[in-house]
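Note that one protein chain of the assembly has been removed; the remaining protein chains are unaltered in position.
By written order: A and B. Residues from 1 in each chain.
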């Protein structure tokens, strides 16, 4: 930190226990078992590959130690990045690393240190303690078992991408039938199945429903009869599908325009299921996390989880019908690009049910966090700002990612609130606590 | 202010008398009559509502003091915002408030202080003096009376949204007939009516024509014969309308593409009237203020004036025909989003008749002002930069809003010009004066 005030604020913010409102943690295996789990995180495999590493070392057959060596061997090419800084933080905080820079020469020492550290029987507990982590949200498939873990620490969250975008796949419909006992064949059975999912998740302590959405998605309400025909078409009779969904006509009929739909039963089902999810969020009083803007599999030959990019030309105006139709549902919104932050600020300033949520993926680096956070703090009520989530796959990432965020937050509070004498230091820390903790508790009812 | 240089520059900038080139002031009732007028400003009702206040207190039946209490009761939820800072400034500058933070406990004291202050017979004069305000532009409906006030202090400006977008409403056509004595039934009578409006406004001292435009608006010239048919259709024979405007054909015929028009007579009339306004700006030598990018009534259940948002996917390329067709007309351009600022900078750098105008609405907070101003100052001739306007509904807002702007301007001049030794302090203040005053005088001929 560059100055005393920021340092003091940073220390104070670090003392606040965290509730992390979005991650991909597996509650059965929440911590890393080897350094391979850390460096296998797609942020590292992507950057190593982008900087010239072949995908050879990423194959299953490669020994973990060799894979780690390969990635560390390329790290010198991206030691300028924020992602590299996270890794150095992990090495320092969890592996006793004391050097200035991590290089390939550290492979064995770090790998072995990780083996020792991660093998400790109370490692999970240690990570929780070091990270001052109180609870962390999961990302659960609709048919995930929600047993075998403490749901007050690992908070279930119903992730719904597959329901909305992949109901054309027989495998998904089967899994849905297995999970609910309902064979989905029309709008009514679909509603029944979804109700059962929500009921189970709610009973198990779920605090949110969530989904990631492509940039061209535009939720609109479609008639039950349309949804009915679309599901029937998907689920079975392809002749009917052709007959019902042929041509521009259909897409126009469902929303008055063809732009949001692919003139296909799947598009209609996507719209129908999405709307139905919002209705269940209302009924079960769950916030609906929308993560807006990702295109899947853009780099087809990319590494695992390193294939997704985006089209920045998207707008929250597409969600106007949704926000208007569900005033009782809170929508924590993540946007993929900083360019969309001003819309997020303005929509949150106007709509009571729209709130900004963290800094997602390609926007999760200090340059964008600083800018987006600064804008949000100037124009959105502080009670509506969910500051950050880790998006972590392993618990060891919670600490370095939150540290990055807290550094930016501390500097922003120093520059924008304390130095201009708008807030005292105590008030600034209280504002930080709102973003880091209080709002998570209030919005999600934790 | 964080340093001496910025403070000095700020002081010097505060000494420059203001001509505010855009507001919604009612010249007959320019100042507030109670604190309710201040906190009834949509920025406060929006934020209070967005932060959880029901619209109950905003009903006409609620006593003003109770409404103020309700809004102040929610202000603690948005005391991080710039809008809150404006209010604290107003309380300090005009109401003798000396505390650190305004809370609901201050309701009665502030309400009563406002009653006393605003009741002073020379209050308007005091506000002018305290704000160093010399003159302020109005926003006049085409049939506003322009009598009963001093047009050298309250400068008329012909606002044309209703003419361009609502000529399908019989009420608007009636009002136009009343204002001009011309019953509009075709292109020729429309031209006559508009000429009369301009002649009257010009005679009364108007210095600009203005309009706000939705993000998908794309001005193109349409043939008089098309406009003629469109007006006839709007104004009367709906059978004719159907016949003339059916289908894609028409929209394509007016502009070679269907993208900008809704294939309707209203769309054609909008294009025709807009173009005609530009022609009259040329004839009457008035700048044409374009405020680009607002979608009306997005949040349908929002508070009064708190329903409008935007689609950030818009571009100045839509205005290429207009800028090329009217080299004699100056177009002061406001854009709604900071994301469009680079276009505004580039178009102003290239087109002699395009100039950047202030920081509008959702971009009117320091985060965006700082960025947009910095970009403009690096690449647009200084003689073309209109720095700021208040957009105020009551005169008491001119001072806090300009103070916010002057703070950003002072810091920008310090960081970008004086410290790198590009300008002396005197030169930097002169540059600030250009933005605050000189260019307003030159561009609008005040």
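By definition in this document, a residue touches a chain if its C-beta (ideal position, glycine included) is under 8 Å from a C-beta of that chain, and two chains touch if they have at least 3 such contacts.
If you're wondering where the values come from, they're calculated on a predicted model, not measured in any experiment.
**Student:** One chain is left out of this view; which of A:4, A:80 or A:225 touches it in the full complex?
**Tutor:** A:80
**Student:** Given that one chain is not shown, which residue among B:104, B:177 or B:346 touches it?
**Tutor:** Here the residue in touch with the unshown chain is B:346.
**Student:** Over the whole complex, note the residues of subunit B touching the chain we left out.
**Tutor:** Contact residues on subunit B toward the absent chain are 313-317, 320, 323-324, 327, 339-340, 342-343, 345-352, 371, 374-375, 377-384, 417, 419-420, 422, 431.
**Student:** Suppose we count only contacts with the excluded chain; which residues of subunit A make the list?
**Tutor:** Contacting residues on subunit A, toward the hidden partner: 1-2, 46-47, 49-52, 77-83, 85, 295, 298-302, 306-307, 309-313, 337-339, 362-363, 365-368.
Heads up, the rule we're going with is that only the chains that are shown with their structure count from here on.
**Student:** Roughly how far is subunit A from subunit B, going centre to centre by Cα mean, in whole Å?
**Tutor:** 38
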